[in-house]
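A single protein chain has been omitted from the complex, and every remaining protein chain is retained in its original position.
All chains are identified by letter, namely A, B, C, D, E, F and G, in their written order; residue positions are counted from 1 within each chain.
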Amino acid sequence: MDRERISALLERFARGDVSREEFVEAFAVAPFVELGDARVDTHRALRAGFPEVVLGLGKTADQLARIARTLAAAGGNVLVTRVSPEVAAELRAELPELEILATPRLAILRQAPVPPRGRGPIAVVCAGTSDVPVAEEAAAVAELFGNKVERVYDAGVAGLHRLLASLDVLRRASVVIAIAGMEGALASVVGGLVSAPVIAVPTSVGYGASLGGVTALLAMLNSCASNVTVVNIDNGFGAAYVASLINRA
Amino acid sequence: MDRERISALLERFARGDVSREEFVEAFAVAPFVELGDARVDTHRALRAGFPEVVLGLGKTADQLARIARTLAAAGGNVLVTRVSPEVAAELRAELPELEILATPRLAILRQAPVPPRGRGPIAVVCAGTSDVPVAEEAAAVAELFGNKVERVYDAGVAGLHRLLASLDVLRRASVVIAIAGMEGALASVVGGLVSAPVIAVPTSVGYGASLGGVTALLAMLNSCASNVTVVNIDNGFGAAYVASLINRA
Amino acid sequence: MDRERISALLERFARGDVSREEFVEAFAVAPFVELGDARVDTHRALRAGFPEVVLGLGKTADQLARIARTLAAAGGNVLVTRVSPEVAAELRAELPELEILATPRLAILRQAPVPPRGRGPIAVVCAGTSDVPVAEEAAAVAELFGNKVERVYDAGVAGLHRLLASLDVLRRASVVIAIAGMEGALASVVGGLVSAPVIAVPTSVGYGASLGGVTALLAMLNSCASNVTVVNIDNGFGAAYVASLINRA
Amino acid sequence: MDRERISALLERFARGDVSREEFVEAFAVAPFVELGDARVDTHRALRAGFPEVVLGLGKTADQLARIARTLAAAGGNVLVTRVSPEVAAELRAELPELEILATPRLAILRQAPVPPRGRGPIAVVCAGTSDVPVAEEAAAVAELFGNKVERVYDAGVAGLHRLLASLDVLRRASVVIAIAGMEGALASVVGGLVSAPVIAVPTSVGYGASLGGVTALLAMLNSCASNVTVVNIDNGFGAAYVASLINRA
Amino acid sequence: MDRERISALLERFARGDVSREEFVEAFAVAPFVELGDARVDTHRALRAGFPEVVLGLGKTADQLARIARTLAAAGGNVLVTRVSPEVAAELRAELPELEILATPRLAILRQAPVPPRGRGPIAVVCAGTSDVPVAEEAAAVAELFGNKVERVYDAGVAGLHRLLASLDVLRRASVVIAIAGMEGALASVVGGLVSAPVIAVPTSVGYGASLGGVTALLAMLNSCASNVTVVNIDNGFGAAYVASLINRA
Amino acid sequence: MDRERISALLERFARGDVSREEFVEAFAVAPFVELGDARVDTHRALRAGFPEVVLGLGKTADQLARIARTLAAAGGNVLVTRVSPEVAAELRAELPELEILATPRLAILRQAPVPPRGRGPIAVVCAGTSDVPVAEEAAAVAELFGNKVERVYDAGVAGLHRLLASLDVLRRASVVIAIAGMEGALASVVGGLVSAPVIAVPTSVGYGASLGGVTALLAMLNSCASNVTVVNIDNGFGAAYVASLINRA
Amino acid sequence: MDRERISALLERFARGDVSREEFVEAFAVAPFVELGDARVDTHRALRAGFPEVVLGLGKTADQLARIARTLAAAGGNVLVTRVSPEVAAELRAELPELEILATPRLAILRQAPVPPRGRGPIAVVCAGTSDVPVAEEAAAVAELFGNKVERVYDAGVAGLHRLLASLDVLRRASVVIAIAGMEGALASVVGGLVSAPVIAVPTSVGYGASLGGVTALLAMLNSCASNVTVVNIDNGFGAAYVASLINRA
Partner (left out) sequence: MDRERISALLERFARGDVSREEFVEAFAVAPFVELGDARVDTHRALRAGFPEVVLGLGKTADQLARIARTLAAAGGNVLVTRVSPEVAAELRAELPELEILATPRLAILRQAPVPPRGRGPIAVVCAGTSDVPVAEEAAAVAELFGNKVERVYDAGVAGLHRLLASLDVLRRASVVIAIAGMEGALASVVGGLVSAPVIAVPTSVGYGASLGGVTALLAMLNSCASNVTVVNIDNGFGAAYVASLINRA
C-alpha cells in the first residue's frame, strides 16, 4: 500500500519480472492468511518487533488454535488475551506448549526470547486488590513486550500513604499505567504526582452506581491532570501496548 | 383492506353472491389463523414471494412448532430465527424435517426450491471473527430469500488491507451488509468505498464501553457516509430482509 | 484506488507515457482540491450521477462559499444542507445565484437540469405538522436527485384514518420515508402496511421523555416490521440519499 | 387517620368509653400486624373490596407464607404476584391450598367468591406471543378483581389487520390494557382507535436497543394519543389494578 | 372504519344510492380536512364530547391559526396547548376572540358553554410552587372538559402536614392528578392515601441529578403504590384528558 | 401530629375548652400560611434554631417576596437560595432591606444576630476556581447557620501539595464539605485524609464527558473512602445544611 | 504524615536516636503491611476506635483470610463485608472463629468487646421486606461500631400509617438511615419528619424502570428534604459508618 512497495513492484514490472496481471494481483493481495472466519495478519510482528496478539474474547478454542498456529508459523511469540479458564483448558489440549497465566487470563506461545527494550521501567499501579487481574494483564503484557515492569498494587487514594510510599517507583517510570474501578480517582492523583504520561485503565470493579466501570471511565476522562489518557474498561492489554510504544527508544 | 379487495367483494355483493353479513364479516375477518397465544399470518409469503418467517426469541418450542406447522400448511418454506440450541433440540424432536443452522441460530423447513432473484450479489462483510454468528444469520437468510451472497469476514478497519483486498467484492454488490461490534467503524469505511446502499448491523461484540452494542449502534447512526442505514443490534435477519427487498428487480 | 485505474496507469507506464515518479504520484494524489480547512471531492457527482452535497452544519458561510464554488467548477448542481437562516443570508450575499429553501434549510446552486430517474415514486410520510421541516428536507433532496416524490404529512398513528386514507400513495411507492418524533410509532405501522423498504427518520420533535429524538430513534430501531431501517435523528437528507440509491433502476 | 375515625373515637372518649391513654394509643396504633421483617396491612381489602395483594418479588417463600397466612386470617382472598417457579413449589409445600398460575407467575388463596363488578369489560391486548406472560398477569388479576376480561393477543401493529380484526372488542371495553415490548407502538395505535382510557404496559421483550423494555417505556410515555397512561416495565399487575379502579361503577 | 358505517354504506350501495366508485371513495376518505402541512380531524369532539385540542408545541402561529379556524368551523370549543408567550401574541393578532391563559400556556376559543360532567371532583395536587404552571395546565384543561377541580398546591412530602391538611380534598376526589419534580415522591405518598386512581405527572423542575424531569419520571413509574399511572414529563394536559375520561359517568 | 400535641388537645377537649369540631379542625389544620401558589411553613425556625430557607429556583421575584415577607413576620432571619442576578434586582426593588451575595446567589433578610454554634469549624474545600460559586454557597450558608467556616479553595488533587498544605485545616474540622466538578476525585482523597464525616458536592464544572456534573456525582458515590456521603450536583446549600446538623452539639 | 509525627521524629533525630537514613525511611514507610496483592493498614482502628473493615467484594477467600489475619494481629475486631455464601463457607474453613451473619453478608472476627458509644440511637428504617438485607448490613455494622440501633422495617410510604406508627422511634434517633428501592420516596418523607441528619441508601430492589437502583439513587439525590445525604446503591455499610461518625460524642 505504501510508496516504497509500489516503487519496488513497478521496478520489477518495468524489468518484466512481474506481469501486469501479477502486479495488480500483488497490489490487491493483502498480507494475511484467509481462514474462512478469520483473516490472520502474518507479519505484523516483523514490523513492530512485538509478539503477535490475538484477542480471545468471543472466539472459540478451535478458532484460537487455528489462528495461533497460523501466526506461530512465522516463528515469533504469540499472545492470546481474554482466555477464560474453560477455553484455556481446551486450548492446552490442542496446543500443549501453550503457557497459561490464570490471573490475567493470558495464553502465551513462546518461541523466541524477548529482548529487553524501553527507555525506563513501566509502573503498573492499581487501586485495590480486586483490580489485580486487570493490573496483571497490563504487567504481564508489558513484560512480554520487553519492558521492565514495577508493580504497585492496592494503593487506592483513600489511603494516600500507601500510594505515596511508592512515589519513588512512580517517579522513575517512563510511563505509568494507573488502574482503578469505583471512582477512578487514582488516575488524577497519580497524574499529578508524576510528569510521565499516565495511561488510565478503568475497571469494572465496584457495585451500584459504578455502572460496570462506566463511572471510573468517565472520571478518568475528566481527569484534572493533563498527562492522562484513557483506554476501555478492563483493557489492561491496550494500556500495556501503548505504554510499550511510548517506551520504545 | 386494500381497494382491490373491497372492489371485488363489492362486485360479488352487487351480484348477490355475497350477503351483507358476509360482506361485513369478510371485511373484518383478518387473514390469520388464531392459535390463542399467536395470530399466524398465512399468506404473507404469497404477497412478497418470501418464505414465512417466525421470530423465535421469547417463544417456547411448543409455540414455535404450532406456528411453524400452521405456516407450513400453505406449502411454502418456513424460517425460524433466534433459535437457541435448547429450543432447536426440542423443535427437532417435534418437527424432524427441520433443518438447523447452528452458528446463525436458524431453523428452516424447506418445502419448495428457492428461485434465484436479485439484481446482483449481496455482500456480507463483518469486522471480526466474533461477529460471524450475526453475519451468518444475514448471509443464510439472504440466500434463503434467493439472493447470491458474497462473504467478507474478519475485515475490520484496523487492518485496512484486509478490507481493501475484497474491494472488488464490495463494489460489485448491489447491496452491502456491514456488520461490526466495538466501535462500528466498518460501516463508515465501507460506506465510503461503495456507491450501493449499505445496511449497517451493530453487534453486541465487545466489552466495557461497548455497552452491549450500543456504542456500535450510535456510531453507525452517525456515519459520515450518506449511504448507510442501520438496524437493531445483532439484527442480521432484518438487514438481510431489507437487502432482499432492495435487491428485487 | 480500484483495479481499472491501476491497470490503465500501468498500461501507460508500460508504454512509457508515464514515468515511475508520475505513476507513484498519480496513484497517491487523491481526487480532491485542498482548501486548507477542507478537502473537496471534485468528481463524486460523476460517479453517482447525483449533485455534489455539502453538509452545512458547523461550517461558516465563508467555508461553505469556498467549498460550493470549488464544487460548482465541475459544472454540476451543488446542494448545501443544514443552512441556518443567518448563514443562508450570508451565503446569498456571496453567491447570489444560490436558491434558498427555508423550511428544509437547504441551499441549491442549480447549473444543470435534473433528469427524472427512479423505478417509482418515493413517498415521504410524516407524523405531525412539527415534523414537516425534516420531511421537506427529505422530499426536496429526493426531488433534486431526480425522484418523483409524494408527500403525506400529519398522518400520525393516533388518527389511523388519516394514514389509511393515503394507503394508495404508500403502496405504490418504491421506497417509503417515514418521519416521526415523539414515540416514532409511524415507522412500524407504515412498515406493516407496505412491502417496499421503509427508511425511518426519527425527529427531535417532542418534549420530556422524548429525549431530543432518542426515544423515537430507539423505537424505530426496535420496529416489529422487518422492512424498516433507520438513520440519525432529523437526518432527512440521509434518508433521501439512500432512498434515491434504492430507487435507481 | 381520617376524620371519621377521629370523630368516632372522640365521641367514645367524650362518653368515657375510651380513656385518654386508650385514645392516644388507638390513634397511634397502625392497622398492621408486625412480623419483624414485614408489616402486614390487615384491612386494606375491606376498604377497597379487593383481595389482599402481596408483591412476591425479592421475598423468600418463608416470608410469603407468613404474610399470606396473616392476610388470610381476615377471610378474604389473597393474591401473591411475581412468584418464580422455585418459590411457587416451596409455597405449595407450605400452603397446599394455594392455586398457582404458572404463565402469569401468580399464586392465589381463594377463600371467597369474587363478585362480578365493573361498568364494562376490560380488554387486554398484547403485541406478540412473547408478551403473553405479562398479558396473562394483567388478565388474571383483573378477573380476580371481578372484572370481565377480553383477550386480544399477538396483535402487533406490523400486521394491522390482526389488530383491526378485534376492533369491536377494543371499542366496547371500558378500559384497555395495551401491552408491548420492542418499540411499544401498540399503545399509540390502540389509543387512537378507542375513546376509553388506555393503560400501557411496556414489556422487557426484545433485544439490543430495546434496552430491557426502556425503549417501549419511553415510546409509550411519548404517545401521540392523549388517552394513554403508563406503568412500569412488565407491570401487568399494576395495570390491572388501576383498570379495576377505573372500571368500578 | 367501523362496522356500522360499513353497513350503512352497504345498504345505500345496495339501494343504488351510492355507486361502487363512491363506496370505495367514501370508505377511503378520512374525516379530516387537508391543510397541506396538517390534516385536521373535524369530528373528534362529536365523538367524545370534548373540545377540539391542538398541541401547540413546534407549530407556528400561522399553522395554529389555520388549524384552530378549521376546527372552530364545527361550532365547538377549541383548545390550544403549549402556546409560548410569543406565539400567543401572534395568535391573538390573528384571532382576537382567543382567550389566553398565561401560566398554563393555553389558548382557548370558547364558542359553547361547557356542561358540568364527572362523577366527582378531580384533585390536582402539586409538590412545589415551581410546579404550578404544569398543575394549572392540568387544572384548567380539566375544568374546560367540564370537571369540578380542587387545587392543592405546594404540598410536597418533606412537609407532610401541608399534604395531610388537604387529605379530605384528596379522598373525596374521583381521580387525583399528582404533580412533582425533583424526586417525585408525591405520587407514591398520595397513591397510598387515596383509593382513587392517581395520574402522576413528573415535571422538569429541579437541577443537577433531576435530569430535566427524568428522575421524577422514573420514580413515579416505580411507585410502591399500585394505583399510580404516569404520563410524560410536564404533560399536564394528558393527565387532565385521561382524568376526564375516567371521571365520565 | 405527635403524641404530646394530641394529648394536650385531648385534655382541653375533655375540659370542654375545645369542641369536637375544633378538635378535629385543630388536628387537621397544618402550621402553614396558605398563599395560593405556596404554603409557607412559619415555625420551622423555632424547631431547628435555623433561619427560614426558601429555594429560589423556579420561583418568580413576586412569589419570593410574598414568601419571604410571610416568613419574616416571625422575626427570624430569612435566606433565599438560587437567586439569579435578574431576580435579585427585582427582589431588592421590593425588599430593599435584603442583602444580596452575588457569587453564591443568595439573598438574606437579617433580623436577628446569628449565635455561634457547632462543635468545631466546618471546612469547605473545593477543587478549582470554577467551583467557587458552589463553595461560597456552602460557606455562606454554614456561616449564616452559626458555624465557623474555614475555606480551602483551588486545591484539586492533580496538585496534591496544594491540598496537603491545608491538611491542618481539614483535620481540625468537625465536618468537611468537599466540592469538585470534572472527575470529583477530591472527595475520595479528602475522605482518606480526615476521620470526620465528609459531605461531597459534585459541581457542573467541566465539559464533554463531565455530563453536566453527573460524572463527578457518580465518582463521589463510588468513593473508596467510607466517610463520604453525597448531595445533588451544585447543592452547596444542602451540604451546608447537613453539615450544620452534624456540627450541632 | 502529620505534623506531630514529623515533630516527634525530628526530636529523636536531633537527639541522635534516629539517623538521617532512618528518618527518611521512617517518613516514607507507610503504616501498612505489604501482602503483594494487598496493602493492609494496621492501625486505622487505633485512630478511630472502630473495628478494622475489609470490603469483601471481588476478593477471594484466600485473600480475605490473609488480610483478616494480618488485621487481627493488632488485637481488635475485624469486619468483612459483602461475603457471599460461597466465600463465607471457605472463610469459615480457614478461620473457624469467624462469625457469619447470613442476611447482611457479614463476617466478624470478635476479639474485643464493643463499648457502647454515640449520643443517641441510630434508627434504621427500610421501605420493604426485600430491602431487609441492606438494612441489616447497616444495622449490624452500626451495632458493631458501638451504637444502639432501632429497626423500623417494611414501612414504605404507600402505607404511611406503618411509617407514622414508628414516628417516635425516628424522632428520638440522633441519625436516621433510610433505605429503599423502587422510587426511593422514603428518604424524602423521613427527611421531612425528623430534624436529625438522614443518610439515604438506595437499594437495587425493584424491576424494569428501577434500573438496578439508579432510580432510587437519583430520587434520593433530588430529595426535597434538606437533611438528606446519599451513599451508593446497597451501601448499608457506608451509611452505618458515617452514621457512627456523626453519632460520636
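What to note about this one:
The definition used in the following text is that a residue touches a chain if its C-beta (ideal position, glycine included) is under 8 Å from a C-beta of that chain, and two chains touch if they have at least 3 such contacts.
What you are looking at is a predicted structure, and each value in this text was computed from that prediction instead of being measured.
When the full complex is taken into account, the listed residue touching the unshown chain is B:221, out of B:125, B:221 or B:240. Considering the whole complex, the residue from B:182, B:231 or B:245 that touches the absent chain is B:182.
Interface note: of C:37, C:97 or C:168, the residue touching the hidden chain in the full complex is C:37.
Taking the whole complex into account, chain C touches the unshown chain at residues 1, 28-32, 35-39, 41, 55, 57-59, 63, 67, 202, 204, 212-214, 217, 232-235. If you put the missing chain back, the residues of chain B touching it would be 127-128, 156-160, 182-185, 187-189, 191-193, 206, 208-211, 214-216, 218-226. In the full complex, chain A touches the omitted chain through residues 1-3, 47-48, 53, 164, 167-168, 171, 195-197, 199, 217, 221-222, 226-232, 237-239, 241-242, 245-246.
Just so it is clear, only the chains that are shown with their structure count from here on.
Note on connectivity: the fewest steps through touching chains from chain A to chain F is 1. Shared residue numbers account for under half of those found at the interface formed by chain D and chain G, and the copies are therefore classed as meeting with different residues. Comparing chain pairs C-D and B-C, the larger number of C-beta contacts belongs to C-D.
Here the CA centre of chain B is 41 Å from the CA centre of chain E.
Spacing of chain C relative to chain F, judged by their CA centroids, is 53 angstrom. For chain B, residues that reach two or more other chains under the stated contact definition are 1, 3, 28, 164, 167-168, 217, 232.
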